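Missing here: one protein chain of the complex. Every other protein chain is in place.
What follows is chain A.
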């Protein structure tokens, strides 16, 4: 048989049709068995590329295919995009080396691939949930990361959060009893599956990103209601750097975590495109 692998680092290519007819899509195998798709943005594309990271365990196409739609839309606006699967997820192999620097190594490989394929020199990382956690960690550590889009990303409950959370419930006996029962039988919560640093460390990381000119777009939805319930909470938990002009914040409490409805995804898409254009000045693709 012939798997048609001419180059073990780069495999296969084609032009994707539909909205993306004008934007070539290339399938790649790279790094330690990682698989991803590059969406090109034309000859006068921006030098800023976007990496879309896995949302939890969901494949690189994203929940309800949102990463495909986002990649095509950003490419149309002049930004090359790579959506890929981290080791053990989606179409990528199980990781060969499971060391603590695996996330860094894989995203490094993804950045190298996007740079080689499109000529970009700096990167914006975009992720939902655990993808946002990955983006925050890498953005703090990597000088070529110029920005990050964090969808239901890092934030910490504050006294204000607990006050706002408890007040509407405290006079509801059923909710109080449920709360007491849940404390007695506490199983793993969603927070147990997040990869957040200690709060002081997160403040330093944010300060580092802002200090070297990085841009951040935080978007919180109703899916984060168990740890985030007011816009002011971002600065209250991450410090005054969260109020820097380089940091943008949206709080859409009426939306759900994975943007189930297309009308909500349209709002998300428009906000991301507007933010990318404002912060990174894209040239519309030819």
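The criterion applied here is as follows: a residue touches a chain if its C-beta (ideal position, glycine included) is under 8 Å from a C-beta of that chain, and two chains touch if they have at least 3 such contacts; residues count from 1.
We adopt the following convention: contacts and distances are computed from a predicted model.
Between the listed names "phosphoenolpyruvate--glycerone phosphotransferase", "Alpha/beta hydrolase", "PadR family transcriptional regulator" or "ABC transporter substrate-binding protein", the UniProt record for the complex's undisplayed chain reads "Alpha/beta hydrolase". Contact with the undisplayed chain is limited, among A:160, A:197 or A:222, to A:222.
One of A:61, A:233 or A:248 touches the chain omitted from the figure, and that residue is A:61. Interface with the hidden chain, as seen from chain A, comprises residues 1-5, 11-21, 25-29, 33, 35, 37, 57-61, 63-65, 68, 89-91, 93, 222, 225, 253-258, 260-264.
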